[in-house]
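Removed: one protein chain of the complex. Kept in place: all other protein chains.
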Amino acid sequence: MADSTTGVAEGPGAAEGPGGRAADRSGVVFAERPGLVEGVRAYGLIVMMWLRSTMAYRASFVMTAFGNFAATAFDFVAILLMFSHVDELGGYTLPEVALLYGVSGTAFGLADLVLGSMDRLGQRVRDGTLDTLLVRPVPVLAQVAADRFALRRLGRVLQGVLVLGYALVTLDIAWTPLKVAMVPMMLLSGAAIFGALFVAGGAFQFVAQDAAQVQNSFTYGGNTLLQYPPSVFAKDLVRGVTFVVPLAFANWLPALYVLGREYPLGLPDWVAFLPPVVAALCWLLAGLAWRSGLRAYRSTGS
Amino acid sequence: MDLDSDVRTDVETTTGFIELDNVEKVFDVRRRTGFMRGERRRVRAVDSISFRVARGEMVGYIGPNGAGKSTTIKMLTGILTPSGGRLRVAGIDPSRERTRLAHRIGVVFGQRTTLWWDLPLRDSYRLMHRMYRIPDARYRENLDRCVELLDLGELLDVPVRQLSLGQRMRGDIAAALLHDPEVLYLDEPTIGLDVVSKSRVRGFLRDLNAERGTTVLLTTHDLTDIEQLCKRVMVIDHGRLMYDGALAGLHEVGESERMLVVDLERQLPPIRLESEPSVRTVKVEGPRQWLAFPASESAAPLVARIAAEYPLVDLSVREPDIEAVIAKMYESAGGM
Partner (left out) sequence: MGVRTVRLYAVVAAGGFRRHATYRTATAAGVFTNTVFGFILAYTYVALWDERPQLGGYDMSQALSYVWLGQALLMTCSMMGGGFEDELIERIRTGDIAVDLYRPADLQLWWLAGDLGRAAFHLLGRGIVPMLVGSLAFDLALPSSPGVWLAFLVSVALGVVVSFAIRYLVALSAFWLLDGAGTAQMAWLAAMFFSGMLLPLTLFPGVLGDVARALPWSSLLQVPADVFLGKYPGWELGKAYAFQAGWALALLLVGRMVQSVATRRVVVQGG
């Protein structure tokens, strides 16, 4: 690892002999850096450490990555089994469902890869190891997010991408430049929306340390929900994931625009272009939740 | 309270490098009293504590479990926000500027390693290097120094999981010092270590303090840590500062005693030794008896006498622990 790329510029006098005076050493000024940049950098540093740790157990990594792939693939196998008995599910064909599945699976997979460790926060609060992160000069969120970074989660992303590829190949769509641009937009916004959910779920664990499972119902559960067409679900449930927990913006609304389908709630067409806005809003709220969660922890301890 | 320190190197020390004025920490504790019921209680974990620590001081911070030690350390490191009072470390308000303070302090949590379990020790240090943005030359210099003084040379390329507890503690201490902190907080740095490791850790801390002028604040259950390292000791109990002064004074106040535990062949009346008036038999349980004697005296003549006069089977000497000292402190001061 090259080690001269970062760090405070080394001027004359920065280095000193043994027994240098305390006053000199405290004189180094650390420029205030924007939290986001610092956070991403720290995240990268910690992720690198976990990657190297993973390589200590190579065989395990290969097995668990495969398991991750297989476990998520089962969801799609279930859908294939369903379509072996029917031609349409909720009025949607297999390629159409595959598009929904592929977008949701890939977006969720990306969020899970980057932020999937947020559900370990409660554990860290319980055993007191969160404190060791709070004495470091980098944002706690970055440290928690990078904790136990698991590359095996790429298995999930890969599975989502494969199904998405299958959908794009088999779907009969009159592609316009706009519709083409919608695909990466959905994936990124969707990943961001799921990511915000992971962060908000982490914030909730400051309050309820054993409640990691609740977060899973929104993240994993949300992913499962989005893999099926909205016409399958009760209107109230669709309203809930559109207006309350805006998961519908991760794939349903933009994907139905690409497919040229009506959204069950009769929303105007332009909502299909809202995902980036919704994602930004979600992150704003998640950030606020995280801040207040951390503040609560720091005023109450564990 | 005036703690006359002769090292006054800059402006900060005239007012104290670490300053606490009436610092409080109140927790709302919820206790389960029934299946779904619970009651809320306010607990003052730290109750109006004030003290000053000058730059370069080495201070022991002791007290029974749950006395408020860790809560204080957590406030000093910025982990916890105080409920009241004023707190400054190196002129910084820890809870407001936690990350800025982090560059200037080092923290070692005795029972929680921050090293990377599956990676060689060296890798953990590299992370510190980059996370704290330590200039390369200084990093190398500090690492070399720690490696030499803590005898880590052969351990650098060993995965942390293969290190013994003592080796890991040395590794952790080095990790906390690579960024040249001005203050080092140690939470039970010798807990669970063998005698050799303990003395090596103590020796290192002594040198660190003497040579680099690093301010050290340590919590411990082992009075020997304090005896060998700290001129000054603070005792906290029930969230209040009970004592702040020299260790000798604490012994006076607490009349520190060691305990000799002897197993006799059979149950006998409490041991009485004419020649050793300062020894008291404090407890008898079957053939086992507990004898308290002043911590300053040697156990050897006492053991010899008992062996001569009583059917001795086995014995052990217990060092005075914090709890005993504090209990004695209450007794002699009549509640303070």
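We call the chains A and B, going by the order they appear; numbering starts again at 1 in every chain.
Keep in mind that, in the parts below, a residue touches a chain if its C-beta (ideal position, glycine included) is under 8 Å from a C-beta of that chain, and two chains touch if they have at least 3 such contacts.
Please read all numbers here as calculations on a predicted model, not as lab measurements.
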- Write out, one label after another, the shown chains that touch the chain missing from the document. A
- Which residue among A:43, A:149, A:198 or A:228 touches the omitted chain? A:228
- Which one touches the absent chain: A:74, A:175 or A:243? A:74
- Note on the structure: Had the left-out chain been drawn, it would touch chain A at residues 57, 59-60, 63-64, 67, 70-71, 74, 77-78, 81-82, 84-90, 208-214, 216-218, 221, 224-225, 228, 231-234, 237
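Note that only the chains that are shown with their structure count from here on.
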- Item | Residues of chain A that touch chain B when the two form their complex | 1, 3-4, 6-10, 14-16, 18-23, 25-26, 28, 30, 32, 42, 45-46, 49, 52-53, 56-57, 128-129, 131-132, 134-139, 295, 298-301
- Message: Touching residues of chain B toward chain A in the complex: what are they?
- Response: 9-10, 27-28, 55-56, 71, 74, 77-81, 83, 90, 95, 98-100, 102-105, 107, 109, 112, 114, 116-119, 123, 126-127, 129-139, 141, 145, 159, 180, 182, 211-214
